[in-house]
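Left out: one protein chain. Kept in place: all the others.
Note that the chains are named A, B and C in the order they appear, and that numbering of residues resets to 1 at the start of each chain.
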Amino acid sequence: MQIKVLYFAQLADLAGRTEEQIEVSERSAESLYADLRTAYNFPHDFKQLQVAINHELSAHETPLEEGDEIAFLPPMTGG
Amino acid sequence: MQIKVLYFAQLADLAGRTEEQIEVSERSAESLYADLRTAYNFPHDFKQLQVAINHELSAHETPLEEGDEIAFLPPMTGG
Amino acid sequence: MNFLLTEQPINPTALREKMLSPQAGAYCSYEGWVRDHNEGKEVAELHYSSYTQLAPSIADQILTEAKEKFNVTAAIVHRTGPLRVGDIAVWVGVTAHHRGDTFLACRYIIDNVKFRLPIWKKEIYTDNSEAWIENNHCGCADPANLQIHHKHEC
Partner (left out) sequence: MNFLLTEQPINPTALREKMLSPQAGAYCSYEGWVRDHNEGKEVAELHYSSYTQLAPSIADQILTEAKEKFNVTAAIVHRTGPLRVGDIAVWVGVTAHHRGDTFLACRYIIDNVKFRLPIWKKEIYTDNSEAWIENNHCGCADPANLQIHHKHEC
C-alpha cells in the first residue's frame, strides 16, 4: 500500500526531505512512524506527535488507506 | 476665607461655570459642598464625589486653607 | 511619563512605533472607540472633559503600578473634546518580554483609566438630547476589584 508522508520542521531537517512515497504493509500509523524514526533518528515518541491524515488532524489509531497523505506533527511552536 | 472652586462635567453644566471664588466661614469641604449643592441642584451626595485640593486627591475631611483650589469630582467616566 | 491628553485625533500607528524595542517579544494594545449606540440610544457625538491639572499624576500612578506589578513598558493617550462615531477615545500600549504580562497590564491600565482618570463623558444623541454618563463601572466601588475580570461590565 502506497502512503505519502509529509515532513515538517525538525522532522523535515532530519529526513532531509519534505515528503516521500512509502510502501507499507501495515495500516498502523504507529508502526509507520516507528520505521521512520529508526531510519531518520527522529527524537519524538509517537505519542508526542499529532497525526494528520489528508490534511486533517486524526486519531493516532486511525487505520491508513491506500493513497493517504500522513504527517507526524511535533509540538507546535508558532506565535 | 477665600476658596476657589473648580467645576467639571455635570457640575460645570449645572453651575453654569467652570470655576468661581467663594467666601467660606467653615473649613469643611462637606459644608461647602452642601451649600453648592443647594445653590446649583447638584445630584450627588458628598460621599459619591472625590475631593481634589490644589490638584491633588484629598481625604473628604481635609480642612480647607485660605486660597485653596477645591474640586468635587463626580464618578469618572473616561475610556 | 508616557501619558498624553490631547484634543487631536489619536494616531495608533505613530504611538505603536514609539513602543518598538528589540528586547520586547510581546505587544498588546487597546483602543476604546466611539460606538454608534449605547443602551439603546443612537449616539451622534461624545464630549470628553478632563481635569487637566490632575490627570497626569493619576495616569503616572496607574502606569507605575502596572510596571511594578507586571514588569512592562506602557503608555496611555486619552482624547478630550468632541468625538464622533469611530473616533478613538483612548489608546493603551504595552510591551513586555512575554505575552501574559502584556494582557494583564493592558487590562489593568484601561480598567484603572476608566475608574480613576479624571475624565468625564457626555453623550449627545441623534435626537439632540444629551446625557452625562453616570458611571461606566457597574458599581465597582473599589479599584482593587478591577484586577478581577468582570463577566458583565458596562
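Throughout what follows, contacts are C-beta pairs under 8 Å (C-beta built on N, C-alpha and C of every residue); 3 or more make two chains touch, one makes a residue touch a chain.
Predicted, not measured: the structure shown is a model, and the values here were computed from it.
Asker: So which of the visible chains would the left-out chain be touching?
Answerer: A, C
Asker: Pick out which of C:Lys18, C:Lys41 or C:Arg99 touches the chain that's been left out of the picture.
Answerer: C:Arg99
Asker: Extract the touching residues of subunit C with respect to the undisplayed chain.
Answerer: On the side of subunit C, residues 12-13, 16, 20, 22-37, 85-86, 97-100, 102-104, 106-107, 110, 149-151, 153-154 touch the unshown chain.
Asker: For subunit A, which residues reach the chain that was dropped from this view?
Answerer: 6, 8-10, 12-13, 52, 55-57, 71, 73-79
Going forward, only the chains that are shown with their structure count from here on.
Asker: Determine the centre-to-centre distance between subunit A and subunit B, using the mean Cα coordinates as centres, and give it in whole Å.
Answerer: Averaging C-alpha atoms per chain gives centres 73 Å apart.
Asker: Go ahead and note the Å separation of the Cα centroids belonging to subunit B and subunit C.
Answerer: 25
Asker: Multi-chain contacts only, two chains or more: what residues does subunit B have there?
Answerer: Counting only residues that touch two or more other chains, subunit B contributes none.
Asker: Can you tell me which residues of subunit C touch two or more of the remaining chains?
Answerer: none
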